[in-house]
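The complex appears here minus one protein chain, its other protein chains still in place.
Moving on, here comes chain A:
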Amino acid sequence: MATIIVVTSGKGGVGKTTTSAAVSMGLAQAGHKTVVIDFDIGLRNLDIIMNCERRVVFDFVNVIQGDASLNQALIKDKRCDKLFILPASQTRDKDALTKDGVQQVLNQLKQDFEFIICDSPAGIEHGAQMALYFADKAIVVTNPEVSSVRDSDRILGILQSKSYRAENNMPPVDEHLLITRFDPARVIKGEMLSIADIEDILAVKLLGVIPESQAVLNASNNGTPVILDEKSDAGQAYQDTVARLLGDDRPHRFTEAQKKGFLQRVFGG
């Protein structure tokens, strides 16, 4: 049975695409055949983070509209042969995604893949609703700030009431909270919400905490999902996240401010 996982947030720019890229690569590296779909029609950027933008010939909308077959549109990742990317269209408008069209493509993908990751666009409108509609699991990406938490709460409400599972009285979408761009030092200064605050407000189980990290920027500039940067904090945090998604029980790391080292104490910084 294939599992459809939506990566969603409501608020823009919180790390959905970064997470989609990392999680899909992580699952594929663990041996699970995985496809990641870019639902952000008009704003292609998953393909850039996956470093395959020059290999895009056909896209998701082409497949929905019957202008290309799924096999023509799927791009195989060069680093991991279990990973495929279904890119978004840069040119078409968002209404090209229809419920029936999306369902058809997902049904076809389900026969071949173990995991289908849907990278949602920002907002709570049509595109975001299409990305989450057929989900079995949701990774709700939240930054430690009030507006992001509030938007995540809204998205959780939509998952609860307007998803396929909700509308068909099936067991609810399995919700997971992923806190990204977390900076413990700023929590101590009172500039960011703490993990406990966010968990308390959202009442959803915590899947992982990804620290604010320069490694993410470096990775996206290089077109490598940050999970491949095994030495980095963010890469390791994403590895833990994928392991938990697969049922492993791992403690949360990178949640406490680092004590300043001796040299830093002497020289400041």
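Operating definition for what follows: a residue touches a chain if its C-beta (ideal position, glycine included) is under 8 Å from a C-beta of that chain, and two chains touch if they have at least 3 such contacts; residues count from 1.
The rule is simple: contacts and distances are computed from a predicted model.
Considering only "Xanthine dehydrogenase family protein subunit M", "Probable septum site-determining protein MinC", "OB-fold domain-containing protein" or "Sugar ABC transporter ATP-binding protein", the record for the omitted chain gives "Probable septum site-determining protein MinC", by its UniProt protein name. Checked against the full complex, the one of A:72, A:91, A:107 or A:160 touching the unshown chain is A:160. For the chain missing from the display, the contacting residue among A:201, A:215 or A:243 is A:201, taking the whole complex into account.
Screening A:13, A:31 or A:172 for touch with the missing chain picks out A:172. In the full complex, the hidden chain is touched by chain A at residues 124, 150, 153-154, 156-158, 160-161, 172, 200-201, 203.
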